[in-house]
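Removed from the display is one protein chain of the complex; every other protein chain stays in position.
Our next item is chain A:
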Amino acid sequence: MSNPTHLQYTEEHEWLTTAEVGAVATVGITAHAADALGDIVYVQLPEVGDTVTAGETCGELESTKSVSDLFSPATGEVTEVNQAVIDDPALVNAEAFEGAWLFKVRVEATDKLLSAEEYTAFIGG
């Protein structure tokens, strides 16, 4: 599966649309991660107004077989969460890079991010 080149990635398999400080980034998990998890049945996201921290847990993704922590790729305040994904977690499997974004965060800082090319190499693709 190809990883869109306009996104940036973490080694924890999140993507975000921008790392620019002060901008609002949209955050999701990669199709690779969604595929590895299997059918996702429950998504717990941070709430609007929460402050999340880059590299730290901010929610969880539960699939048929396992539970995985959701890490935030950026530090900042959460400005919006995707109710459609909370209502229908299977969206994450179907449209990881598009409809199934998870939350939006006003970026204050990020840890090290990967380009699409670097992420693709990281996952051995």
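We adopt the following convention: contacts are C-beta pairs under 8 Å (C-beta built on N, C-alpha and C of every residue); 3 or more make two chains touch, one makes a residue touch a chain; residues count from 1.
Just so it is clear, contacts and distances are computed from a predicted model.
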Practice problem: Could you tell me which of "NADH-quinone oxidoreductase subunit H", "Aminomethyltransferase", "Branched-chain amino acid transporter AzlC" or "cytochrome-c oxidase" is the UniProt name of the chain missing from the displayed complex? | Solution: "Aminomethyltransferase"
Quiz item: Just one of A:23, A:41, A:84 or A:121 touches the chain that is missing; which is it?
Solution: A:41
Quiz item: Among A:62, A:95 or A:111, which residue is in contact with the omitted chain in the full complex?
Solution: A:62
Self-check item: Interface with the unshown chain - residue positions in chain A
Solution: 35, 38-39, 41-42, 62, 64-65, 67, 90, 93
